[in-house]
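Note that one protein chain is taken out, while the other chains of the complex remain in position.
What follows is chain A.
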Amino acid sequence: MSSANQHYRRDADAQGQFGQFGGRFVAETLMPLILDLEQAYNQARSEPNFIAELDRFNAEFVGRPSPLYYAERLTEQYGGAKIFFKREELNHTGAHKINNCIGQVLLARRMGKTRIIAETGAGMHGVATATVCARFGLDCVVYMGATDIDRQRDNVARMRLMGAKIVPVTSGKGTLKDAMNEALRDWVTNVDNTFYMIGTVAGPHPYPTLVRDFQSIIGRETHSQMLEREGRLPDSLVACIGGGSNAMGLFHHFLDYPEVQMIGVEAAGHGLDSGKHAASLKGGVPGVLHGNRTYLLQDEDGQIDDAHSVSAGLDYPGIGPEHAWLHEEGRVEYVAVTDQQALDAFHNCCRMEGIIPALETAHALAEVARRAPTLPSDHLMVVCLSGRGDKDMPTVLRLMEEQA
């Protein structure tokens, strides 16, 4: 377990790595681009003008700060820890994804890029990307797996409304990892004018760092809101993990407060033993994919396995490299919950709190359901309500019919 005097809040090392994880494992054609991006980002983040611009868009366009809400009925129901929701689903576009997109689009503009590409799984990152591109008048191309297009039709329509071009990806199983392959192929072809807006804390350095930094506003706000409300730090933080951007956003600010416990929740799909899951840390081994070394679902020959989760946003065979490092360091505890546990938590949240959470978020809520009842009533637990569930209605309704 972590010790009190260790420093976990840090930047990647010169190799772009956190411990052995991360790095810049990309084709030579892309190397100069990611080195340029790193330089541009390092410059931007030290400039008061950039920070001021980011703050202004976060306040006026995204709608920050997002509330810290006391989930009173859920707390009573579980009869243990005092549960708070960090309401990222109230952000413009309905998820935490916009925090990152606002930051990256401001960076892209500084770099003079006119065309934005992105990959998306559930479509939330795609919608947030399309949104900021519309706001700044930039061309937008979103790569999305054909399977995900089928299960996230509303988000596809929203992206198109805002002028984005959606490119269906049919290679592989047609989900998030395949969309990321295709986005990388686009980037390597259109190097001069194109900015690749990665949606999670993964990919080659500096993406895991810059996405984390743009998302870490979640944790900073949580800190001051909790101080104001309860006069002290939270005892535990819970967040779901696909690539891990909302979790890293909530956790990062608190990493060097050893009294704050952190739990990341992966998708166990049909169960960790079923072979149909998306829990890279619980069921994977270290490898190299999409520019970084991290835990990956893969077979004995090093071929990447397809992930499975009821939630498209967690359906990815890897995890951000900083999470892989925090896992090995023991600073963050990582667990996994099944599709069914997530669905139960989804329904419970709708009925108890009047909030329809995203299926991704429901994984974090399922862990809260497991953990909260065992904790004392003065334990302050914050769960990241990373996204709203409107996009998941077709999936949930279909499953309700199947189970009826």
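Keep this in mind: a residue touches a chain if its C-beta (ideal position, glycine included) is under 8 Å from a C-beta of that chain, and two chains touch if they have at least 3 such contacts; residues count from 1.
Criterion: contacts and distances are computed from a predicted model.
Note on the omitted subunit: UniProt lists it as "Tryptophan synthase alpha chain", one of the names in "Gfo/Idh/MocA family oxidoreductase", "Urea transport system ATP-binding protein", "Signal transduction histidine kinase" or "Tryptophan synthase alpha chain".
Of A:A95, A:A108 or A:L296, it is A:L296 that touches the chain left out of the display.
Checked against the full complex, the one of A:R185, A:H347 or A:R398 touching the unshown chain is A:R185.
When the missing chain is restored to the complex, the residue among A:A128, A:M144 or A:I304 that touches it is A:I304.
Interface with the hidden chain, as seen from chain A, comprises residues 15, 23-33, 171-172, 177, 181, 184-185, 188-191, 285-291, 293, 296, 298, 300-304.
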